[in-house]
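Questions regarding the structure given below will be posed in turn.
Removed: one protein chain of the complex. Kept in place: all other protein chains.
Letters A, B and C mark the chains in the order given here, with residues in each chain numbered from 1 onward.
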C-alpha cells in the first residue's frame, strides 16, 4: 500500500536543533511519524519535542534503531550528513536541504554506488505515505490514503497536484519529491520500479520540469517495462533557455532539457500528458476511470 | 576444468612494447595463449610478434574483442592501466607489475567496487589453466593439466609447489598467483568460491605468507563453506617482525600477520598444513588419496 | 556565476593552460600601451560580456595596424553589443580584451560539465572546434566524444588518450603531450573552483604544434560560492539586470522575462507552472519569481515592489500554495507593499493551503483592490481577461 516508508519507519532527523529541523520534527510528530531520534553534533544531551538528540547517526542507530533519516542541515554540511547516514547503514535518506554544491553531490553519488541506502533528494519536499507516515516538509492535511502514486521534481507544485487529486477523490499510496537539483539520489525510474511492485498502487502521476533528460529516460522505461497508467505534467513550457529557473536543475542548456522535447517523448511512450496544470486532477481521474 | 581463463580467452598485453611485455608476449604465444592485441600509447601502428598494437585498451577491445588484460607497465602508470581496462569492460585484469604505490591501489580498489572486472595481482605471476592458456609470467613447462587448484601470494614459491605437484603426478586445473602486495584485486576467498563451483577441481593448495590476515579469513571461509580438500603452506615462519620480506605485503606489524597465527587458524579450520616446503608435494598426494 | 573571458584566461594561465598574451582595457587611452606590450600584428580585440554569440554580434575584431586596435576598441567600449543571446537592447561593453593573434593550424572543442545521468564530471572533446557545439551535436554528433571521470580516482591519462586517439586522424604526435596537459588542467580547475561549465572553444594548435586556449567560458556553481571566496571578487554585477540584482539582495529568486504579466509564486516548480498557465491564457510572463518556502512578510513586500518596478507589467498574478509559507504571511506582505506603493495594475490572487482562511481574510479587510481566483483555471481566465481588455 506504499513504498519505502510506512508505519514501521523510524526516523532520525539530522539537524534537529536548527530552526527548520525543529519545526518539521514537530510537524512530522503531529502527522504520526515515529521520529525516534535527532542528531546535532555537540548537542547530544538534550531533547526536541521529546525526541532524544544524539551526537552522531551511529549513536542514534544503536540507541533507537532508526532506519530512515531526514536531513535539514545547512548546505555546506549536507553531503557529510548524507554520507554519514549511508555509512551508518540507514535504509532511506531523505535530504531536504537546498543549495548543496554540485561537486558535493558528485561525491555523494559515487559513495552511494555500492551502498544499500536509498537517497531521496536533495532539494526536495520528502516522501509521504498518507495516513501512515511522512518524512519531509509537505503539508500533511492535503493528502489522503489511496492508490495513486506521485513522483515529482518539485515541491509546491506537488502539493498543488496532490491537492487536486484529493479534491477529485483520488487518494495516494506514496508521494515522493525526488528533488530539483541536477544530481539527485534516486530518479523517476528508481521509484517507478518500486511502484510497479507495489500491489496497492494503481497509477502514477509523474511531475517533471525543464532541465536534464530524466523525463525522457522515464518515458523509455515506462514504454518498455511499466504496466500501470501514468499521467505526466511538465513545468517550464514558457521558460527561456540558459536561465536557471529556481531549481538548480531546471535549466535548458546546450539545447537539452526543453519541456517540449520531454512532452514529445512522454506522448511517444503512450503516456497521457496534461498540458495545463489546472486540468491535471481531472485528467488523472479520466485516465484512471478508463483503466 | 578451469576458472577465469581457458581456450576462449583473448588477451591484450598492456605495455607490450616494453622489455618484459615483449618477452612474455612471446612466452605466452609459445604456450598457446591467444594474445590478440597489445597496447602501448603512441605506438598504435606496429606489431609485436605478429600481435597488433593499439593506442588504447578501448581500441583493442573494439578491434580484437579481447576480454582479458595482462599488464606489464611500470609502477607509476600501472594504476591507470588497471582502471583503463576496467573502464573498457574487460572480464579479467592480470597485473604483473611490482612496486605500485599503496595509495594507487586504494584508488583502484575503490574504482573496481562497482565494476564487473576481476583483478588478479598486482605483483603476481598471473594465472594459468595448464594445457589451455597462461596469462602471466610463470614457466609453462612445469605445469600439467589436472584437478588440483593452486592459489598463492607468491611467485617462485608457487613454481616450486607446482613443480612438486607435477612431479608427484598431480596436474592442475588453474593456478593463480594473487600477488604479494598489501592491497590486491582478488583474495583467496574470491577464488575459493570459484573453485568450489568448478566441477573439475578436486582440491586446492593454498600458499600464504606472513602479513595481513588473508589466510585467517580464508580459513574461516573454508571451515564454513568450502567442501573440497585444502592443503596449505605458510612462508615466513622464520621472519622477524617489522621487516618487509621482499613483498610489500609480507610484513608482521602491530602483532598481526605472524606465520604461527595463520597456521593455527588453518589447522583450527581442519585444513592440512605442510610445515616444511620440501614435504608439500607428498602431503598433497596423501590428502588427495585419502579423500 | 559567470566569469569574463579575461578572468577565465587569467586562471588558465596560472594553472598551466597556454593562453595568448593579452591585456584588458577599460578606456581607449589604455590601448596604445597595450598594443606596445602585446606582440602583433595581427591583434584580436574582444568585447568582454557574459552573453554568448559574441562573434556573431561583432564583438570580436581581428586587426592589423595599431591604429585599428584603437578604432576597434572605440567601436566596442561603452557601446551596446547585441548578440543572439542578448535581448534586442543588447548589453553594454565595459571591458575589452586585446590579444596577440595566433596562427591556427587546427581548432578543437574542449569542455567539462557534470553529467546528470552518471553524476560524473565529463569531458567533451571534438575536432570540430570553433563552431557552436550544439550545431555540431545536431549535424555530426559522431564528432563529439565524451569521457566520464570517476571522481573517486580523478583524471587519469587513459581518459585523455581515449579522447585523443579516437580522433581520425589523431592529433600530431608532437602535440599530444600539450593537449593531455591542457585536459588534466581543465579537470583540476573544474574540480578546484567548483565549476559547472568550463569551455575552451576553440582550443587551437599552431603549425609549430603549440597549443592555445583562444576562448574561455567558465561558470561557477552559485551553491559553492561559500567556499570560493576569491572568485566572488570576479563577480561583475554590471552584467546583471538591475531588478535581478535587487531581488538577489533580498534572497528572492527573480528572473526578468519579456512578457507583461508579473507573477509571484512560492516554489520553483509551481512558479514555472504558473508561467505556463499565463502563456496558455494567451499572455506572456514578465518574470519568474519564486519567493521560496520560508519567505517573510518583508520578502513578499519586496517581491511585489520588484514586479511593480518593471514598467512593462500590465497585471500581477499571485499564486501561493501554502506549505511552510503560510497564506497569512503572504497576505500581510502584499498589503504592506500596497501601502508603500501604488499598485497601478490589476492584481489577481490565488491562495490555497496552510492558513488560507486567515490569508483571505487579511486581504479582504485591506483597502487593496484585487481579484480572487479560487483555483488555477480561474486564475488563467482572469489573466486572459486582463490581456484582452
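Points worth noting:
As a working rule, contacts are C-beta pairs under 8 Å (C-beta built on N, C-alpha and C of every residue); 3 or more make two chains touch, one makes a residue touch a chain.
Computed from a prediction, not measured in an experiment: that's the story for all the values here.
Seen in the complete assembly, the chain not on display touches A, B, C. Among B:47, B:225 or B:279, only B:279 touches the chain left out of the display. Of B:110, B:145 or B:171, it is B:110 that touches the chain left out of the display.
Checked against the full complex, the candidates A:57, A:148, A:192 or A:288 give a single residue touching the omitted chain, namely A:57. Only one of B:31, B:54 or B:159 touches the chain withheld from this view, namely B:159. Summarising the interface, subunit A meets the missing chain with residues 41-42, 44, 55-59, 77, 79-81, 83-84, 87, 107-108, 110-111. Interface residues of subunit B with the unshown chain, by the touch rule above, are 20, 23, 75-76, 99-107, 109-110, 125, 137-139, 142, 152-160, 163, 180, 182-183, 207, 209-210, 212-214, 217, 233, 235-240, 242-243, 245-250, 254-255, 259, 275-279. Counting the whole complex, the residues of subunit C in touch with the unshown chain are 151-152.
Everything that follows uses one rule, which is that only the chains that are shown with their structure count from here on.
When C-beta pairs in contact are tallied for every pair of chains, the largest tally goes to A-C. Taking the mean of each chain's C-alpha atoms, the chain whose centre lies closest to the overall C-alpha mean is A. Here the spacing of subunit B and subunit C, counted between their Cα centres, is 54 Å. Centroids built from CA atoms put subunit C at 28 Å from subunit A. Within subunit B, no positions touching two or more other chains are listed.
Counting partner chains per residue, subunit C has residues 150, 152 touching two or more of them.
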